[in-house]
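Omission of a single protein chain aside, the complex is shown with its protein chains in their original locations.
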């Protein structure tokens, strides 16, 4: 029986005979409560008057002095009262108790409690698990299949895959991301694995440091992300062959060891680009900037922060999983990829095997093999002439 | 052991802010941090009531549950305290607290907040009782001196009661019986669970 929280007080008083057991149990999150047996109200019949339920607190006080059920009902629904503290300094001072909501995954209860339930019951355990599962999957994949290799030996001829600018943008972004990931993970999960080792105070100082780092790295990441996005935008447009690549899951299905041809970036990378960099990136950045209180003219109320946090947490977990995959492939998962991003050059053979269409374009001269002006002695000896 | 609780009697509270300044005075609380505040409902119309609110030292405290550095602890009196050395100022406790109790000395960009501060039930913090360090970080430790919270002791109408839950409930019950009316204790359901005597409510999360 879902009695209205406020009414429970009213009726509790209205009927002194009604035993205390009439207290509704946790059907709804918050309840006022009638913890004491009291004398009957001044007008015992008042509760049967028409319009009783619609009475304002003033009207109710007239017929039943001291019965503030109408008011508590409103308060429990988040009614804002008067506070002499200025709104500019304490925007929520007038709110006695935050209105109840039901966040996805929580009960219908005060927003703070609802947020706590979402975070502690879903985000932390399942988010953490997801990350562990991803790591586990990558590990299994690595040990089971090993890195994606190269079948034929290097030709010795190099192609410039990433210009210094592209690499700088990427690494700035990557470093910021990793910093955010590590700091974020410590914030969210550190108390499960670090706190017992370090002890409260040390862990506190460390986390404070990392949290501060996170807060400042976030905006840096946001900027670099935008740059990365535009830098790689052109070559990430969907192209002919992407579907085929996808249909064969990048060579995992069909003839083993045979990677379907792709342009400069394959469909998998494109998914990471659109789904990870753009979609999740935008959400992470937007929610992160809210949490950082960097969006001007926004009322940073608790409700805003709770929502921003939940969005941020969901998006970052997904983003972490996705980019853990990306990082895996960019490092130990695929031979030659890392040095491409590190030095900028790939061997022609690497290009032919992994990005066949791109290689053809280069061979055909449609794409120059050397795009940047090489620094003195900066470029490898043998770059295919344009 | 005593279980410390607050009651604010809305039939008595007159929004005089005595409790608020008593707290500021006793603990040298800086501008912008309000461990306690007073809210008036139905302001200016019949049925108006005021309520003074601070940290309620919840039985199953949401703040404690979400703190990423687990810096909260509960004293044997049921007072919810925290360790400012460990606090990272992430603000999560303030998102979780239904009463808006946690306060931050700064409200800057980049999520800079400073160390969280909130009502300590005048019970200081983890430092040594009555030490300088304790005073500077958490304010006075009145409980250790055998005194009750400053806000309640100075409340102009004795609307605000603080102390052992059973004792304050008794005082309040007497008033209710005398008045023959008005039995709601605001915030107890949320703070201490719907069962009596501060039993935690529902599942933990």
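We call the chains A and B, going by the order they appear; numbering starts again at 1 in every chain.
In the analysis below, a contact is a pair of C-beta atoms (placed from the backbone, for glycine too) under 8 Å apart; a residue touches a chain by one contact, two chains touch by 3 or more.
One rule holds in what follows: contacts and distances are computed from a predicted model.
Going by its UniProt record, the hidden chain of the complex is named "Formate dehydrogenase" among "Bifunctional protein PyrR", "Dihydroorotase", "ABC transmembrane type-2 domain-containing protein" or "Formate dehydrogenase". Touch with the chain omitted from the figure is made, among B:62, B:78, B:102 or B:163, by B:163. Where subunit B meets the chain that is not shown, the touching residues are 2, 11-12, 14-22, 24-26, 28-33, 40, 43-46, 48-50, 70-77, 83-86, 89, 105-106, 114-115, 117, 126-133, 135-137, 140-148, 150, 153-158, 163-164, 175, 178-179. The chain not displayed touches subunit A at residues 65, 82, 84-87, 89, 191, 195-196, 200.
One rule holds in what follows: only the chains that are shown with their structure count from here on.
The distance from the centre of subunit A to the centre of subunit B, with each centre set as the mean of the Cα atoms, comes to 33 Å. Touching subunit A in their complex are the following residues of subunit B: 10-11, 15, 17, 32, 34, 37-49, 51, 53, 62, 65-66, 68-71, 83, 85-92, 94-100, 107-112, 169, 172-173, 176-177, 179-190, 194, 196, 201-202, 205. Note for the complex: subunit A touches subunit B at residues 5, 9, 12-13, 23, 25-26, 30-36, 38-42, 56-62, 64-72, 74-75, 79, 81-85, 89-90, 92-98, 110-113, 115-117, 119-121, 187-188, 190-191, 195, 200-201, 203-205, 207-208, 211-212, 215-216, 219, 291-294, 302, 305-306, 309.
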